[in-house]
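One protein chain is absent from this view; the other protein chains keep their places.
The first chain written gets the first letter, and so on, giving A and B; residue counts start at 1 in each chain.
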Amino acid sequence: MISVIGFYQTKFGELWEKSLFDLVEETISFILRENQLSIEEIDAIFFGNMLSGVLENNLHSAAKIAEIIKKNIPIFRIESACASGGVAFYLAKQYLEANSNKTVLVIGAEKMTDFSPEEITQALAGAASGDEQEVGLTFPGAYALMANFYLQKYHYSERNLAYVAVKNHFHGSLNKKAHFQKKITLDDVLKSAYVAYPIKVLDSSSISDGAAGLILTNDRDLLKKTKYQVKVLASEMATDSISLMEREKIDEIKATKIAAKKAFFSAKVDQKDIQVAEVHDCFTIAEILAMEDLGFWKKGEGGKRVKDQETMLGNGGKLIVNSSGGLKAAGHPVGATGVKQIGEIYLQLTNQAVNRQVKNARFGLAHNIGGSGGTAVVTILAS
Amino acid sequence: MIGIVSYGFYLPKYRIKTEEIANQWGKNPEEIKKSLLIKEKAVSSFDEDSLTMAYEASSMALSNFNDELSKIKIVFFGSETPVYAVNPTSTILAEFLGIEKNYLALDHQFACKAATGAMISALGLIKSGFSEYALVCASDKATAKTHDALEYTAASGAVSLILGKKDVLLEVVDYTSYSSDTPDFWRREGIRFPSHGGRFTGKPSYFTHIISASKKLLEKNKMTVKDINYGVFHMPNGKFPQEVAKVLGFSEYQIKDSLVVFFLGNSYSASALMGLMAVLDKAKAGDLIFFASYGSGAGSDAFIFKVTQEIEKKRQNFSKILTNKKYIDYATYLKFMKII
Partner (left out) sequence: MVSPVKIWRRQKKIRQILGKKGKIITLTKVYVAGSDFKKYAPYYLVLVELEDKKKIIAQLVESEDDKDLFGKKVKVILRRIREISEEDVIPYGIKVKIIE
């Protein structure tokens, strides 16, 4: 059995004093220290990062990490746009399946605030196809096209989207590591400026710095002595056409559907078993589509279901979604996101989520998306 | 018979009113309108240039071209604002139009008569058997310094003509050219906006060249202005073409349909041809059209055209596109012209 036995997250936000590799270093040293492990016990590192190649001309970051840890182990840098962290986890699990009695680190990190919004917008657009970049499609623009299609098709308004932001910011207010820890109202969301109609500033995840790390192991001896551990029941990945315009449907993310179907099948659980989920809410519409595509809600119902706020803590719902604040409030340091999501589920399933703890959580799901839906990773964990 | 086989034009959607510009500079708009006789001008958007407009006009011309594209072996582009200083616009145009590689491409430059000079070259090449057809396009996104007299007139637009011998709608009866070294308007290498000689652009320049070319052509063809149905002259403003027409003996009635400068401004190499486009809305088979361009520097190309029956099959609707317009303010104008 492959298990997660440790999690560390830096504060997400505007971390002016820290470089990308400062964040990586902090994550590695804290996660090892907190779990009383030494670097000698780590067999490989899987590093999720999207933008440093484009923004900082910083490739070959695996060797940079080797320099930090002063070790000569295999290190892999994984780039899958916003799913870089999720895919790093997926590959780490594959690695452990092929190698017994090993322990690996999954690290995700991103440094975004060194750059202007235009530079970041242009760099994030690198997750879209050349044809899409050529016409000026931005990352929010791609989700805005989906959002507008969805709202039109199912007769919802921008207000329906806004509920997601209100819920996730409430959750963010309970998370000390979140970029934003302030509650917001529906009105705040609706009055915020457009980024790409109908998506507004408060419908969007932020430009954040941050890193997160997980320890993943199949070492029996280590598992015996570890206090907090959760089982990885499944981690499945699917891809789809990078271009939105080449997809079959505009109001669903097929990669999510495929990855979810496979994950539920191999985990031998179904949607009703999940009590806590971190879903990819880079924009409010993305959480609605994710809930539908993961099979929690029926297609087209999402706009209505979000209004009831049944997935918000304290409302007595059977499934709590994005208790960390999601990408929306916790922040979205791209490469770190997928790792943080699994980390949040780990905290919930090991009862370490303190003031945002979901009661009696036994099964949790993390869902990470790359680009506008070109990559999806769905991971199911159990206490 | 040789002449124009098909034609197309393009006008950008945006207009700026003379008042809007005049008010920026504390000028009396009524005075300016009275002296230039231009009430508004056509402005292309920031993503448009002489090539994109040439493409639009040429696509329209090709929509009425019923022969094989491969028979067009001449692509001439006349402009004062080509998209490159070095690198032909004509080849970019041909590429997007899908004209295959076996053609002669040339960019022509002669202020506002770049394209009419190109027409004369093309007619000669067709007569010599070099090609069955020629595509000649005039396109300009004319620029002007801010707070210059040209700011009220310099406009955008494109006209495209396919010349040939088959199914001619506008027969070229005859043509002539008159040139001299008269530097009334110029723009040097690396300089963004043109300069001009003020009133020197009038009598010794515009008038002398058009009148000389026109008189010569009429004489040569033993015609008087009475034989002509429509007169079309280059339109740097609203006044000059009316005055030159008067000197040559044309009546107001003969030229009024061509005076699009009042509401479109001066689209430089496309300016006189734009007047021709307007006239073709009405012209009937058998009508004679007298046409004279003017290019600073200076020269005038004069043509006598005769309308044929073909016009009924290939007539475009010029007046219709005039109604699709939107007014912009001065700041937007500066943005569209990439001045800010």
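Simple rule for what comes next: contacts are C-beta pairs under 8 Å (C-beta built on N, C-alpha and C of every residue); 3 or more make two chains touch, one makes a residue touch a chain.
Owing to the predicted nature of the structure, the values given are computational and were not obtained by experimental measurement.
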item: Contact list for the unshown chain, restricted to visible chains; value: A, B
item: Full-complex contact with the absent chain, from A:94, A:138, A:271 or A:309; value: A:138
item: Per the touch definition above, residue among B:32, B:92, B:213 or B:260 touching the missing chain; value: B:92
item: Identified contact with the non-displayed chain, of B:84, B:130 or B:253; value: B:84
item: Residues of subunit B in contact with the chain not shown; value: 13, 45-49, 51-52, 55-56, 59, 83-84, 87, 92, 95-96, 98, 326, 335
item: Interface with the unshown chain - residue positions in subunit A; value: 116-119, 121-122, 125, 131-138, 140-141, 144-149, 152, 193-199, 243-246, 250
